[in-house]
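Below is the structure I would like to discuss, written out as structure tokens.
Not every chain of the complex is shown here; the ones you see sit where they belong.
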Amino acid sequence: MQLEQHNIQAHNEQALAAHQRAFAYISGEIPDAEGIVARLADFQVAIPSWALGTGGTRFGRFPGGGEPRNLEEKIADIGLLHRLNRSSGAISLHIPWDIPSNPAHIKALAAQQELRFDAMNSNTFQDQPGQALSYKFGSLQNTDKAIRRQAVEHNLEVIRHGVELGSESLTVWLSDGSCFPGQLNFRQAFENTLRGLQEIYAALPAHWKMFVEYKAFEPNFYSTTVGDWGQSYLYASKLGPQAYTLVDLGHHLPNANIEQIVALLLMEGKLGGFHFNDSKYGDDDLTVGSIKPYQLFLIFCELVEGMDARGIDHATGLGWMIDASHNVKDPLEDLLQSVEAIMLAYAQALLVDRKALTAAQAGHDVAAAQEILQKAFRTDVRALAAEARLRAGGALNPLGVYRAANVRAELIRERGAKTFATGL
Amino acid sequence: MQLEQHNIQAHNEQALAAHQRAFAYISGEIPDAEGIVARLADFQVAIPSWALGTGGTRFGRFPGGGEPRNLEEKIADIGLLHRLNRSSGAISLHIPWDIPSNPAHIKALAAQQELRFDAMNSNTFQDQPGQALSYKFGSLQNTDKAIRRQAVEHNLEVIRHGVELGSESLTVWLSDGSCFPGQLNFRQAFENTLRGLQEIYAALPAHWKMFVEYKAFEPNFYSTTVGDWGQSYLYASKLGPQAYTLVDLGHHLPNANIEQIVALLLMEGKLGGFHFNDSKYGDDDLTVGSIKPYQLFLIFCELVEGMDARGIDHATGLGWMIDASHNVKDPLEDLLQSVEAIMLAYAQALLVDRKALTAAQAGHDVAAAQEILQKAFRTDVRALAAEARLRAGGALNPLGVYRAANVRAELIRERGAKTFATGL
């Protein structure tokens, strides 16, 4: 599937007048539209390879068509997204679903699409065909040393694949935990896990980061061995300076104040990156910003403030990834919507009048502090994100171009109506 | 305290140019700016008398100053809000905190401020000085017939006060419930409560409505006798056509889909009205729209759709009230922020392209449905609300005028630094 540049241009021409009105208006009303546009242009969000296909629930799965059948097609799909929004210039692979048989070829393909390889993801939450030992009762936490060994080896293999592709980080998400009281000795599970992580950490190249992802529950339903930011922080601080906590928005108990967690992890120098998504009830991996866009904005406010306070580069200092599962939408459309939501939240956070906010905070002027945040949030910043795309050669309206070009129909024609992109 | 019209005008003049740019821009981009402005001008939100003072928690209270010391001053405060935003033209009284000793005088005062009397609120969640029997173990649910009688009589008295003032509805919020398993026989508590409500209902003037408010918990901590919309609906449907369910946004279990409840109650003809506020954890009575503005928008989308489907007048068909408690903000500032948040959510809901949405729903085009809603939500509609205020003689920036005029300082000078507006 080649969505040609002329498709984008044709579409942009139609939309240009309205965009120019919008951009001119907003540029006249806010202090530094150009600065924000430049920031947005730099900001790239990695697309996980597993989000290119239809997900499912434990009750069923309703596959769509035209899903990528191999790593080459996954790269093609992300390339397409990136051509549209110029903000998806990275891919996050999952091993063993995406083992590159010919890394040099895969690297070349990605480079062609202007994509880099973001964090590598290991998988010890499933048993693969032919796998010697089962992860049914956990991997690194397991009471069985051989199973722990197998899980460590798998992660070392993931690092090796990542090195070949030029990735520079490893995301370890462990589904380890328990389904019933009594199943685990929590302390022993923690200690086993820590030892395993230490072995993996020891194999990290010097310029790599390790992200320790936490999750409150699911697929384990009573306890999780990396269950909250406090536990992830414990692991990361015991591991060393290359280890960080990774925050996935869906992995919290009800009502959690995620933005505060973000601020504290930044304060401690232990925030590694993000898995963006949204949810209403559990870890539902819905489109970013589709349920709680204001929370997303508040998180970006903390990110901008905290990164600036520590001198962390917005675009490269942390890992920005989407983690999504698409049950009822076209995966590519969902990803376009997710990236857009991220860009808008980031733009709004950049709009916040920090000086005024600091003064309001110092003076306990709570109403003013709220006004300052909401002024930014209520501002229509879509033209800023569109302008950033336009200047980078992308589409003013990525979803519009995607639809107008009948991309999905084309993909189905090429790849078939029954395809499976993920190993789930 | 008289905030004079010239204060408002002076302020408006300064803000006018920017407003005109904004209004011109938005008017050019959306189909019916004038229609929305007109709708906004009609929309009035009742202010509860208890929200004019500082609230508190069970841990403490940090009073502000200049709070109204009596009903006359409460009317003055709401009049002031109404002059600023032209959207707060109603007052919701609480008996016994606001018993009008001279109803004719009070009516005249309110009329002077262009205020009408919205729903009357009864109170059986506290014991008043000199009260014969205690509500410690509930009021209408009580196993003691004399206590139930007392609670019924109190509600009848509230109706009488309301009749004198021209109110046309009674809000019954019962804190009845239990703190421990075993304390109540749930069925008996429900039946006692129903009988009590029936006696109150029988005393309603023919043109009055009764609102049965529900709440998941607090101040009872194990069960609540009107605990969710299902229970409120049971009462309201057994009571008769003048009885309705009242939805208070803070009165739900975590993650509840309130917008769906709203849609279903409208479908059944049993939605009576709203208590607007916001919350993150429990019933925190925070400023409307300060935590989950997108949820507020989604609720307004259901309201607009459902009212239109049943031919209910937006401005008068349902009861619109704020329910708030202010612990760290100036109450009047908080109320101005709350009304503004309501107006913006309403305006955005009016912006939704219903025809396109219906088509997307019919065709299962989930991504398009989301785009349609988010397009409306992402639109900056502040100029529409400001224009509605401007045309009605209000302030472009009510909070700005309030602050510029040093209203709070003036009120403290008039009323003192230690005043208590509520009976809590």
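Think of it as A and B in the order they're written, each chain with its own count starting at 1.
Assume contacts are C-beta pairs under 8 Å (C-beta built on N, C-alpha and C of every residue); 3 or more make two chains touch, one makes a residue touch a chain.
On a predicted model such as this, the values are computed, not experimentally measured, just so you know.
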### Query
So 2 chains are in place, but how many copies does the full assembly in this file really have?
4
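As a convention for this text, only the chains that are shown with their structure count from here on.
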#### Entry: Whole-Å gap separating chain A and chain B, where each centre is the average of the chain's CA atoms
39
### Task
Flag every residue of chain B that touches chain A in the complex, lowest number first.
18, 21-22, 25, 28-29, 254-255, 257, 280-281, 287, 289-294, 328-330, 333-334, 337, 344, 364, 366-367, 370-371, 374, 377-380, 382, 399
